[in-house]
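Note that one protein chain is taken out, while the other chains of the complex remain in position.
The letters A, B and C name the chains in turn, as written, and every chain counts its residues from 1.
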Amino acid sequence: MDKKHLIITSITLGVIAASSALLIGVTNLITKDKISQNEKEKIVSGIKAIFGNESKIKEESPINESIFAGEYKYINYVYTISDNSDVLIGYAFKTSGSNNFGKITMLVGYTSTKIYKSVYMISDEQTFASTLEDEYVTKITDNPDYQDVDVHCGATYGATLVKEMIDEVKGAVNK
Amino acid sequence: MNIFISFILAILSSMLIDNVVLSRFYGICPFLGVSKKVNSSFGMGLAVTFVIILATLICWPLYNYVLLPAGIQYLDTVAYILVIASLVQLVGLFIKKFSPSLYKSLGIYLPLITTNCAVLGVAQSNTDQGLTFLNSIANAVGTSLGFLLIIVVFSTIRVRLESANTPKAFKGLPIALITAAIMAIALMGLQGLFQGLI
Amino acid sequence: MKRNKGYTKANFLKGILIENPLFVSILGTCPALATTKSIEAAIGMGLLFTFVLICSNILVSLLRKLIPEEVRTPAYIVIIATFVTIVKMLTQAFLPELYSTLGVFISLIVVNCIVLGRAEAYASKNNVFDSLIDALGMGLGYMVALFTMAFFRELLGTGGFTFGKIFTFIPTYKLQIIPKGYEIKLFQNPAGAFIVFGLILATIACIKNRKEAYKAYLDKQEKIRKAQEAKNVGGNK
Partner (left out) sequence: MTQTGYIILAISILVGLLIIFIVSFVLYRKTPLPKGCEDMKMSEEKCTSCPNNSCAFHKKEEDKE
């Protein structure tokens, strides 16, 4: 391959790569804050699903800066929830964990009187996500005695992971 | 011990229950165009298995140790397609240079693998699902074995389909699709088998 | 096709009817079987696919004289991958519901046989306007094909059509045609996708056979009539 031809090819490919990088960068600038805003909205709608429509986030902090600080495997964020007249009604813990079928991120809601309120699934990319959703998660939402819901439900590994997360949150709340 | 069991279960589940062709629909293009000869489809299956496992070995660390700390996860698809395409070319180069016999059996399929949806599908879903390294290897091994199994079984059935007297309109692809549907129903039954475990 | 007046119209209609990418040249079957669980997902997938196809066809035909012959495919793969990443980011931001429903299949457009095929077969040989029309035709044809698949799968699978679940700006509305307990759940499963796709291909093949048989019948009639006339002319002389 003669020299000149090689240079032309590498220049054109370089221009294509640079222009595509530029295009991606520009779209990223446009969509970056919108995506994080979407995530925020998802959490707010989750909290509304757990604590009712008039609940709102009073303050939020990573777990280790909040009053529940400690050594946790799943919990990474905690939200204190209050209703419209700023009365504390409970806490929502954002937990995320994964097993060999995928990652689960969810919100676990506890009332201020340390009773398990409900669970909201933010993102469930497990392979058997739909079976987990129908067979287990719907059974433990708004069901105080989630302990005796059977874990063998066609998505056993996913269900045990969800249960471990709730138990860890229970430990944190009762601290 | 528990790790080993869950590793085997992950391979079994992505091989049989959540089969890549019949329930997740990655890799239908080669599945429909599979040729009648069993050894050629076996050759294609082996080539795809080799590329899937190699691709996962490279794509997973690339995502978690290069893209994630840099915060540019949205470039994952570009990175994966580059890795897979260059893998196919390098493997082809290697086979062409060093083993003509292997090239004779596998060489035909190498250009097809870049447009094979299963390879990129597995690499992309491994990181989208946030699997750990061990689990994504298990998923890759299970998926490629499942792909190999289904391709070989389907090519044997397709040989029988030629001699069956199907109605004129169903000749060729439509009857192959109906048999694939019956195979998918059979695999759906397997999900009950692992009800307690998976 | 030489550049006569109806070229652009034929070029556009080719994608939808004569060379429909899914039902005639059987390309891009992976997303077609997977994302046609509901009409909205199918239309969403069709829109994203058409957007990527149009952008990549335009850019490919713009650069067709610049890119040297032997590095054509890598350059096309890079261009298509860029547009797919852009589409993925846009859907994640503006249509999050569609993004979570389609999941991996948005990034699978990169390996979609149609996009690379059209880029190499058509866009690299024709000017920008023709490639744009070709991309529009192909994209619309693919969306129509996805829509028909999704129409049958959702009607039979869930007994009706739900709107507003994925495109959240439409008011949610559920049209129930088949009464609640009588729908066939199989069509929502993967096996149903194979059945619907197989049956549609069979009907197309049947129509084609029927047409050919009819034409053959007409030719036979024609031949018999000509033979008749030849005999009469021979007789009167």
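One rule holds in what follows: a contact is a pair of C-beta atoms (placed from the backbone, for glycine too) under 8 Å apart; a residue touches a chain by one contact, two chains touch by 3 or more.
Values in this document were obtained by computation on a predicted structure and should not be read as measured data.
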Contacts of the hidden chain among displayed chains
A, B, C
Missing-chain contact, candidates B:G27, B:G45 or B:G92, resolves to B:G92
Which residue from C:T8, C:T73, C:N126 or C:T162 sits in contact with the chain not drawn here?
C:T73
Contact with the hidden chain, among B:F7, B:F42 or B:Y103, goes to B:Y103
Per the definition of touch given earlier, which of B:L57, B:L112 or B:I157 contacts the omitted chain?
B:L112
Absent-chain interface residues of subunit B come out as 33, 35, 62, 66-67, 69-72, 75, 78-79, 82-83, 85-86, 89-90, 92-93, 96-97, 100-101, 103-104, 107-108, 111-112, 114-115
Could you list which residues of subunit A touch the chain missing from the display?
13, 17, 21
On subunit C, where is the contact patch with the chain that was removed from view?
25-27, 70-74, 78, 113-114, 116-118, 120-121
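Rule of thumb we're sticking to: only the chains that are shown with their structure count from here on.
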Which of line, ring, star, complete or other matches the graph of chains that touch?
complete
Counting only Cα atoms for the centres, state how far subunit A is from subunit B in Å.
30
Subunit B and subunit C: spacing of chain centres that average the CA atoms, whole Å
24
Based only on mean CA positions, could you tell me how far subunit A sits from subunit C in angstrom?
36
Multi-partner residues of subunit A (at least 2 other chains):
24, 28
Two or more other chains in contact with one residue: find those residues in subunit B.
74-75, 78, 128
So in the complex, the part of subunit B that touches subunit A is made up of which residues?
6-7, 9-10, 13-14, 18, 72, 74-75, 78, 128-132, 134-135, 138-139, 191, 195-198
The subunit C residues in contact with subunit A across the complex are 63, 66-68, 71, 74-75, 78-79, 81-82, 85-86, 89-90, 92-94, 96, 100
Interface with subunit B, subunit A side, in the complex: residues 24, 28, 98-103, 125-128, 152, 154-157
